[in-house]
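To start, I am sharing the structure in question, which I have written as C-alpha cells.
All protein chains but one are shown in place.
Naming follows writing order (A and B), and every chain is counted from residue 1.
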Amino acid sequence: MTAPFVADALGPRGRRRVLVSSVLAGAVIVLVFGLALNRLADKGQLSDAVWAPLRQWSVQKFLLLGLWVTVKTAVAAMVTAVVVGVLLALGRLSRNGPVRWLSGAYVEVFRAMPLILLMYFVALALPKYSIHPSPFQGVVLALTIYNGAVLGEIFRAGILSLDRGQSEAASALGMTYWQSMLRIIVPQAARRMIPAIVSQLVTLLKDTSLGTVILLDELLTKSRDTGTFFHNRLQVYTVAALLYIAVNFTLSRVARRLEVRQRRKYKAGAITVTGVEDLAVLVAHGEAAVA
Amino acid sequence: MKIVLDNLPAFLRATRTTAELTALSFLVAMVIGTVVAGFRVSPIPPLRWVGTLYVELIRNTPLLVLMFLFFFGFPQIGIKYSTFTSAIIVLSAYTGTFVAETVRAGINTVATGQAEAARSLGLTFSQLLGLVILPQAFRAVVAPLGSVLIALIKNSALASVIAATDLTFLSVQLSNSTSRPVAVYLGAAFFYMALALPTGWAVGALERRVAVKR
Partner (left out) sequence: MLAVFGLVAVGCSSSNDSGTVKSGSGTTVTTSGKPTFAAGTTMANLQAKGKITVGVKYDQPGFGQRNPTTSQIEGFDVEIAKLMAVGIFGGTVADAANKITFTEAQSANREPFIQNGTVDMVIATYTINDTRKQIVDFAGPYFVTHQDIMVKATDTSIKSVNDLNGKKVCSVTGSTSATNVKAKAPTVDLTLFGTYSDCAAAMSDGRVVAVTTDAPILAGLVQASSGQFKLVKAPFSDEPYGIGMKKGDDAFRSFLNDRLDAIYKSGEWASAFSRTLGAIGLDTPTPPPVDRYTSGAVTSTTGASSTTSTTR
C-alpha cells in the first residue's frame, strides 16, 4: 500500500528520476548486503562448525518442541484472556457504579504494568501465599491478567461501535439490558472481534517469550540452551527469530483474510488490533478507539 | 512498604535509568520511524521494499529475542556494545517499526489535495514530504505516538535481562536479597505508574494543543 500522494502518474522526467534513484538505491542495498555477508564469512559465521548442529534432527526436534510450547501457551492464554476481556468490557459498560469503577481500575493498572514484572510477581510472589503455579500456569496467568486488560478495551470499543439502533430495537422488543447484551450486542460484537482476536494472538505469541525468565521451556529458552551448548548463539537466535516471524506472519495473514471476508459479509469495518502499539497505529487509522 | 522506603534512593536511581532508557530509545525510534515511514511511501520501489522488510521482520520478532540476538549473538561478528547502549539500540530498532507504522498512518490522513497543490507548486518529493506532509501527519498522530511511548516505558523493562540496572532489575535483586517479593514488586509497579501516568497526561495536553481542527 502506498500513500495516495505518490499514486498519481509521473511525467517523463519524474519517471526517469525514479528509475535512476531505484538503480542507485538497489546498488547501495546490494553493497550493504554483500558487506554483511562478507563480515559473516570473515568471522566464520557461515562455516559448517556453527551450522552443522542445526541440521541434526535431534536439535531441530528440541527447538520445535519449544515452538510447540510457545504456541500452546499463547493459545491457552488467549482463551482465558478473551473470557477476562469480555467480562471487563461488560463491567466497564455496566450500569452498576462500583463494578464499572473496579473494571476501569483493573484495566488502567494492568495496562500500565510491564508484563515481565507481572511474570516475576506470579512466579516469585504468589508462592508467598502458598500458590505454586507451574511455569506454564504462571505464564498463562500473567498473560491473561495483562491481555485481559488490553482485550477488555478492544471489546469495549467493539460494543460501542455497534449501531445504537441495535440496542434500541432490542429494548423496543421488551428485552432487558442483559438480554439485549447477551443475545443481540455481544454476539454481533464478537463476530466483528474475531480478526482482532487473531491479531492479538500475534502479540501474545511474541510475549510468551518472556516466559523464559520464569523457566517456561519454550522456544527462546531452548534456543538459549542450544546456542550456549554449541557456541552458535547468533545462528540459533536467528533461526528462532525466523520461526517466530513465520508463525506470526501466517497468523497476520489469517487475520487479514478474516477481516476482508467480514467486511464483505457485514459491510462493516472489523476491528483489527495487535497489541498496544498496534492499537495506537490503528487509532491513527481511525479504526479503533482507545479510552 | 517499609522495604521500598528503606531502599528509596535505589528505587529512584532505577526509575531514572528506566526513564533514560525510554527517553533515549524514543528519540532514536522517532528518527528511525520517520525515515522508514518516508521509505515506505517513497516513489522509489527498492526503498519501499527495504522499509517493508524492516517493519515486517522486526515487528514479528519478540523483543526479547532481538535483545538476546543483539547482546549475545552479534558479538560473534564483532558487534558488541555495553548493556545500556545495546538496550537502547534494540529498544529503538523495535519501537522504530511502530513509530514508522504510526507515522505512515498519519501520512495517509493528509488530504491528497495537499500533495497535489505542493506538486503543482513544483516541490520535489522530499520537499513535499518534509515541508507539507510530515508536519501535518505528526499533528494527527500525537495520541498514538503517545501510546507507543507508554508501551516503550513498559518494554524497557526487558533491558533487565541483559543486566541494565532499571526498575525491573532492581526489583528482582531486592526481592531476592530481602525475600519480600510482594512489597518490592508493588513498589516497582508504583514507580512504573509514576512514569506512565504523567506521560499520558502530557501527551493528552500536547494533543489538545496541536490537534488539527477540520
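Things worth noting here:
What we mean here is this: contacts are C-beta pairs under 8 Å (C-beta built on N, C-alpha and C of every residue); 3 or more make two chains touch, one makes a residue touch a chain.
None of these values were measured; they are calculated from a predicted model.
Contact with the chain that does not appear here is found for just one residue of B:Val41, B:Leu66, B:Leu170 or B:Leu195, B:Leu170. Annotation: of A:Arg16, A:Arg39 or A:His231, A:His231 touches the absent chain (contact as defined above).
Here one chain is not drawn; of A:Arg15, A:His132, A:Arg183 or A:Arg253, the residue touching it is A:His132. From the options A:Val107, A:Ala123 or A:Leu220, the residue with contact to the unseen chain in the full assembly is A:Ala123.
Although one chain is not displayed, subunit A still touches it through residues 53, 56, 58-59, 62-63, 120, 123-124, 127-128, 132, 213-215, 221-222, 224-226, 228-231. Touch with the hidden chain on the side of subunit B covers residues 3, 6-7, 10, 71-72, 75, 78, 80, 82-83, 162-163, 170, 172-179, 181.
Quick note on the criterion: only the chains that are shown with their structure count from here on.
With centres taken as mean Cα positions, subunit B sits 17 Å from subunit A.
Chain contact summary for the complex, subunit B toward subunit A: residues 40-48, 50, 56-57, 60-66, 68-69, 72-74, 76-78, 95, 98, 101-102, 104-110, 112, 114-116, 119, 125, 128, 133, 140-141, 143-148, 150-151, 153-158, 160-161, 168, 171-172, 175, 181-182, 185, 188-189, 192-193, 196-197. Taken together, the subunit A residues at the contact with subunit B in this complex read 2-6, 8, 10, 14, 18, 21-22, 25-26, 29, 39-40, 43, 45, 109, 112-117, 120-121, 124-125, 128, 202, 206-210, 212-213, 220, 223-224, 227, 232-238, 240-241, 244-245, 248-249, 252, 275-286, 290.
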